[in-house]
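All protein chains but one are shown at their positions in the complex.
We call the chains A and B, going by the order they appear; numbering starts again at 1 in every chain.
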Amino acid sequence: MQYFVQQLINGLTLGSIYGLIAIGYTMVYGIIGMINFAHGDIFMVGAFTALIVFLILGALFYSVPVVVALLIMMIVGMLLTSLYNWTIEKVAYRPLRGSFRLAPLITAIGMSIALSNFVQVTQGPRNKPIPPLVSQVYTIDGISVSLKQIIIVLVTAVLLAIFWYLVNRTALGRAQRACEQDRKMAALLGVDVDRTISITFIMGAALAAVAGTLFLMYYGVVVFSDGFVPGVKAFTAAVLGGIGSLPGAVLGGLLIGFIESMWSAYFSIDYKDVAAFSILAIVLIFLPSGILGRPEVEKV
Amino acid sequence: MAVTVSPERDVVATPVQRAFREALYAGAIALGLFVLFIGLRTDQNISNELILVRRWGLLALVVVLTAVGRFLYVAYAQPFAASLKVADVATGLLPESMATRFFRLPYFIAAIVIAFALLVLAGSLDGLLGPDLAGYARFLRALAIIYAVASVMFYFRSFIHAHFSALGVSALALYPVIVVLTLALYTGSVAGGFQGSLKWVDNFGIQILIYVMLAWGLNIVIGLAGLLDLGYVAFYAVGAYAYALLGTHFGLSFWILLPAAGCMAAFWGVMLGFPVLRLRGDYLAIVTLAFGEIIRLVLINWREVTNGSARISGIPKVSFFGLMSFNVSDPNYIAKVLNIATSSAYYKIFLYYLILGLCLLTAFVTIRLRRLPVGRAWEALREDEIACRSLGINTTTTKLTAFATGAMFGGFAGSFFAARQGFVSPESFVFLESAIVLAIVVLGGMGSLAGIAVAALVMIGGTEALRELDFLKRVFGPDFTPELYRMLLFGMAMVIVMLWKPRGFVGSREPTAFLKERKTVSGSFTKEGHG
Partner (left out) sequence: MNAQASADDLILQVEHLSMKFGGLVAIGDLSFQARRGEITALIGPNGAGKTTVFNCITGFYKPTEGMITLNKRDGSTYLLERLPNHEIPARANVARTFQNIRLFSGMTLLENLLVAQHNKLMKASGYTFLGLFGFPSYRQASAESIDLARHWLEKADLVDRADDPAGDLPYGAQRRLEIARAMCTGPELLCLDEPAAGLNPRESAALNELLMDIKNSTSILLIEHDMSVVMQISDHVVVLEYGRKISDGNPQSVRTDPRVIAAYLGVDDEEVETVLTEVGDEDVIEQLDTGPDAAHGPGNSASMMAGPVSDTVEHADEGERVTVSKGASKAAQVDARSASVAGKPAPVAKKAAKVSTAKAAPKKTAAKAAAAKADSASKGKQAAAKPAAGKRGGRK
């Protein structure tokens, strides 16, 4: 039982990170109907930004309180990563909007390849380890919870709350939902569609950057190719939850996190990804539009 | 943050003013993007701690280059491109196109002269110019040759266009012969010709043809049936491992295993097809991607069978239909049978023709299938699945046959790949490969065999050619490895080509039957499928 709860906590931590990334996929998908394949690499850029900021802080100041350091890492990460995603949208996706559906998918894959290789070229291909930022571990009833995990879950919860507010209670969120339903009509009614889409990309990137910072803090290491696996997992999470649905993305992220940690704990760590992907396939066989996705009505 | 400016201001601003403003924005954005990534570099010091190395100079250079590039683009390139579309009022003619300005007879003659002179001097270049300049000279020579060939192609473009397939196939068939002959002339010996041809035949010829074959196989699934498959590399892996395992354990010959690997891949194609039948669009994309990853992860982790990341090696070579072998130790080694000098190039040239044959088989089958009811049903499925059902087409089997056929060609390519490499390891079957093949299909123009072949040539040939730019080391210092930039440039090329031609090189579609005359169907009518 203790073991199980322990795994639950690990899964929750992992799932929070996936969920944060998955929101970026799902939002972009919702608003322009494309898979932003570069989103995983945006997450990696976020983690790298956090890493570099951490090193700068270390170089500039003798010591910085961990909370402040994390905060600065997150904020700078959010800013710069948003800039990346904004630029990518503008350069590689906007000109292709409304054209052939596969064209933006290909540019997104191209951007993903370019981004990870850009980081490889500029920052080198090696693993980048950092000393542990927070190392406290609390043990209650034989279940150990590290402070890192608490931070991750808390930050995720706070961000999701803010995010939920933004999407559901502000004019911006309304514009987003309008664009999502009918972009042309929204434009006719005076919604600035380009701006709304840009902001969507910025929001997605900001969440990915936070996920990147948390990832760096949790694992203490990052490498240029780190965008792919978490990216694919998060994408899987978004689809599992029902792509286009925000609660679905979070739910999917948590599910993937749980599946992974449970599978590694009870079966084999080698096959945890196989398990996650297989469950995705199985769920989609029965629910072709994910768990919370709206079934596509085939009107004839 | 918006770069776009209000229309009123645009009217007043001259292109140069506008360009200046845009250049400033671009520079600022580039600064933001690159300040941490180019300006600083994380490195490990002796005690394995991360430290930051400052590279402000490089950062400044990149930012300025971005700004200048943007300036030139907005101030000159854009107006120029616009002017190309405006006909002259007086004559009613369009201005000279870029191409006619670029390919001119004097330039052509100059290029020939340069190429010829440098070819004649080839042996003594190092002595004459020193190693540094000789590197440049060789590069210049390559450029001159490319320019000359391109000019000839441009001059005969309508002829080439009309006879593209015939010319393409003959060029491919003659390619190794030409390479060997040219190099034999160049080095002055037949053996030298064969030896030197290795790189050209293997790295360029075979490599590109493998991708052509994969892309043509995937084209059946995506281009014809409109099913977005992001896990195509799985079938490639199945084919490769089928040959590797059966070949090493049971010593079966390639010629038996090739069809077997194809069937096995086709079987897996159907296995993938079943669960995804009801899925559409992005759901399909992620499940196929997951399928590709599952196969790869199983290959890595099922160590007892696949040897994990430690690869399976010692895969038998292909024999010349059982008549001659390419193992030096065998009694029927080709050089012994034919009484010629020993060289490893024979095998490569044989493999080249083998993959060429497989490619042609793929093309033949694809062209035939398109004219058969299945092929038409695939395309109809891409256009409108509901209408297909209303016409009595069993969309389930139609989709499954598309997956199976595409997978089968992937399997063929896979077993060829294993035979060529002599080993297989899971690293060859990462998602990136699927992405590259997919990119080739889309960049070439979905459904168009010729377009796809050209795309493979440009994308794979182009990135392979980067390996040849060793002289750049002299410019940027010995640490500079052009190969590192290969995938970076590949990714950017994908973006640029797509922006330039969203429907790929060949956007139109050849109808499969006609009553009076065959007219190509413009890309704006064809759909891309939902599934």
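What we mean here is this: a contact is a pair of C-beta atoms (placed from the backbone, for glycine too) under 8 Å apart; a residue touches a chain by one contact, two chains touch by 3 or more.
Since we're looking at a predicted model, the values are computed, not measured.
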Legend entry - Of A:Ala47, A:Leu246, A:Ile259 or A:Val274, the one touching the omitted chain in the full complex: A:Leu246
Inset, instruction - Would you indicate which residue among B:Leu257, B:Leu272 or B:Ile393 is in contact with the undisplayed chain? - result: B:Ile393
Legend entry - Residue, one of A:Gln2, A:Asn127 or A:Asn168, that touches the chain absent here: A:Asn168
Legend entry - For chain B, residues in touch with the removed chain: 365, 368-369, 372-374, 376-377, 379-380, 382-384, 386-395, 401, 509, 511-519, 521-522, 524-527
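The definition used in the following text is that only the chains that are shown with their structure count from here on.
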Inset, instruction - Can you check how far apart chain A and chain B are, centre to centre, with Cα atoms defining each centre and the answer in Å? - result: 31
Inset, instruction - Sort out for me which residues of chain B touch chain A in the complex. - result: 1-4, 29, 32-33, 36-38, 40-44, 50-52, 222, 228, 275-276, 278-280, 282-283, 285-287, 289-291, 293-294, 297-298, 300-301, 386, 431-432, 435, 438-439, 442-443, 446, 484-485, 487-488, 490-495, 498-499, 502-503, 528
Inset, instruction - Using the touch rule from the top, collect the residues of chain A that touch chain B in their complex. - result: 29, 35, 48-49, 51-53, 55-56, 59, 80, 83-84, 86-87, 90-92, 95-96, 99-103, 105-107, 109-115, 117-124, 126, 128-130, 194-195, 228, 232, 235-236, 239, 243, 270-271, 273-274, 277-278, 280-282, 284-285, 288-290, 296, 298, 300
